[in-house]
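Removed from the display is one protein chain of the complex; every other protein chain stays in position.
Per-chain numbering from 1; labels A and B assigned in written order.
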Amino acid sequence: MLRRTLIASTAAAAALGRLRPARAADTPGVTATEIKIGNTVPYSGPASAYGAIGQGLVAFFKKVNDEGGIAGRKVNFISLDDGYAPPRTVEQTKRLVEQDEVAFILNGLGTPCQSAVQRYMNQKKVPQLFVSSGADKWANPKQFPWTIGFNPSYRTESQIYAKYVLANKPDGKIGVLYQNDDFGKDYLAGLKEGLGDKYDRMVVKTASYEVTDPTIDSQAAALQGSGADVLVTAATPKFAAQMIRKVADLNWHPMHLLSNVSVSTASVITPAGPERAVGVMSAAYVKDNADPQWKDDPGMNEWRAFMAKYMPSGDLNDSNLPYAYAVGVTAMQALKQCNGDFSRENVMKQATSITSLQPPTLLPGCVIATSETNWHPIAHMQMMKWNGTRWELFGNVIEGT
Amino acid sequence: MPELLHQLLSGVASGGIYASVALALVMIYQATHVVNFAQGEMAMFSTYIALTLIQAGLPYWAAFALTVLVSFVIGSVIQRLLLKPMAEAPVLASVGVFIGLLLVFNSLAGWFWTYTLKPFPSPFDGPPLLGGFVTRHDLGSTVVTLVVLLLIWAFFRFTKLGLGMRAAAYNPVSSRLMGIRVDAMLALGWGLAAAIGAVAGMMVAPVVFLDPNMMASVLLYAFAGALLGGIDNPAGAVIGGFAIGVIENLGGAYLVGNELKLTLALVIIVLVLTVRPSGLFGRTVVSRV
Partner (left out) sequence: MRWLIGLIVVLAAAGLAFGASDYRLFQLTTVIVYAIAILGLALVTGFTGQISLGHGAFYALGAYVTAVMMSLWDLPYWSTLPVSALLCAALGFLVGLPALRLGGLYLALTTFGLAVAVPQLLKHKLLEPWTGGVQGLVVMKPDPPEGIPLSADQWLYLFTLVVGAVMFALADNLVHGRIGRAMRAVRDHSLAAEATGIDVALFKTRSFAVSAMFTGVAGSLGAIAVGFVGPDSFTVLLSITLFVGLVVGGLTSVPGALVGAAFITFLPNAAEQVSKAAPGAIYGAILIAVLFLLPSGVAGGVTSLWRRLQPQRGRT
């Protein structure tokens, strides 16, 4: 009799325990009415162009809240400035995790910045979700199970270019302009991997530049002088535009492969001169607003309506904005999959189990997909060539390794 | 064309950019004996004003003239409102104010006009020359720089106003005793420096494209050029600017590689100043004990 009562009361207590609302300690950043998400981007300093991504995400979650939020809760999206300085990123991230007690950090920007907080986030077991960086290091579930990237990696992209060159100009002489940081060096690494033992024979000249350089004329002269007939430009918009213009001015017509970060029609091709950029090739995964082929595209129209309502002063031709929208859509998918359980473990679990999501602002075929064995959310890109008025996609959507 | 010539020509072209900004730095130094660290950002801001005017429909040279005028006013106003009351303050406090101005102008430009790269028109359009390494704009802007240089030199050498300005900067107390209105001179000096900066900005922007951080990279090399040539000598600063451009290009391409270009600039500055502390063409300052 006593034993039955004991068992019954234990069972009752256990049942009650399960019905008990989750304590704040179990789901930090989550209450019955809100879920707190943190983010760090450079709103000041030399990389402040990327601040637009933070602004885009803030606007996105305003839209989410207007449409009812998620699982009955509003999203409190806190985006802080780190000035692209790793010590500041550490400070702001600690603030978000320890003072604001966010559930997770979304789309933190910058390879050095997010590298500085990677160990901290994993020690504290806070999801470092969808890092905004093309470095390869974010797909390392064994060592850093709380960190996952988002952007297709630069190495994957340059491997695609390497394969293209091998297939279309196997005896080409390659010259590379690269930014002297992790971004540029990743391109070199990817080319090495893609070309294998042909690298030494094919790459005749590499020229680096610093973000603090005013022009790349000297590098252009050196690259042309090396006799290269294939040019890989791993450069950010300002330098890519200068390079495209210089190459045309020099009457040099190499096979020109351009990094994806510099494909914006408005901020790279237009300043360089659309006629000068004819023949330049790149790979893409985000739709370009200035590209006429997306004029009536339902996905982009959805995004444009969103911009008109929530970010009316935003520059529609700033490629950071459709990118931010795609990040937001992906985050919402992960949150929807959480089914109301927004504990950090579950958020991480759902973020790494997204089956084939096609955000409206990404190219058709460039889907978001994650699984236990695949921690590269975007692994697809499609090559394209500038034809004088727009980017013409060609070939198939390629899946990177 | 052999690559060496290419590098040389590119160096001269870049040097032209540095020279034009160096002129603005020399101007402010000659008028006030301090170097305004915010000069580059003010020039960038002026360039955005010019772009706004051009996009509003004004023809290029009208926008150019109006921008120069507006910049002159902005420069004078800053001197009057901000720096004149701080005349008794330690010099380093003024430097701190310049840093503050730098941040303000940079941040406001990014806020008003966003950080997207924008093309800026050049009045010297046309197909490139000399195998593509010299554009018409490079030549045209060099001419503009030399014209500005000539005007500055003539102003300081031949006009009473110029003489008054130099006196006011060198010895405000004695100048006041001589009847020179020192405050007006300083405001004028700032206005002129801002105006020259605006010209430099409009010459630089077509080459490097316009964005709020456009001048940050040019400024260091412009400083280096001005130091090299002598901060108190406009012609020296211009020569210094061109020299830096050539040395950087050749050094980066052949000597130390691009990964050490900045160190090279630093080493050159140190070497030159160790041998000639006032720069190559600067006046040696003799101070009485």
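The working rule: a contact is a pair of C-beta atoms (placed from the backbone, for glycine too) under 8 Å apart; a residue touches a chain by one contact, two chains touch by 3 or more.
Keep in mind the model is a prediction, meaning the values are calculated, not measured.
> If I consider the whole complex, including the chain that's not displayed, which of B:A195, B:I231 or B:V246 touches that chain?
Only one listed residue reaches the unshown chain, and that is B:I231.
> Of the residues B:I54, B:L103, B:L161 or B:A184, which one touches the chain left out of the display?
Touching the chain that is not displayed is residue B:L103.
> Can you list where chain B touches the absent chain?
So the residues of chain B touching the missing chain come out as 29, 34-35, 82, 85-86, 88-90, 92-93, 95-97, 99-104, 106-108, 110-111, 220, 223-224, 227, 231, 259-263, 265-266, 269-270, 273-274, 277-278, 289.
> Determine and list the chain A residues touching the chain excluded from the picture.
Those residues of chain A that touch the unshown chain are 43-46, 55, 79-81, 83-88, 90-91, 94-95, 97-99, 110, 112-113, 115-116, 119-120, 180-182, 185, 210, 212.
The working rule: only the chains that are shown with their structure count from here on.
> So in the complex, the part of chain A that touches chain B is made up of which residues?
Against chain B, the touching part of chain A is residues 44, 46, 48-49, 51-52, 180, 207-215, 217-222, 224-225, 237-238, 241-242, 246, 249-252, 264, 266-268, 270-271, 315, 317-318.
> In the complex formed with chain A, which residues of chain B make contact?
So the residues of chain B touching chain A come out as 3, 6-7, 10-11, 13-14, 17, 107, 110, 114-119, 128, 131-133, 135, 204, 207-209, 211-213, 216-218, 220-221, 248-249, 252-253, 258-259, 261-262.
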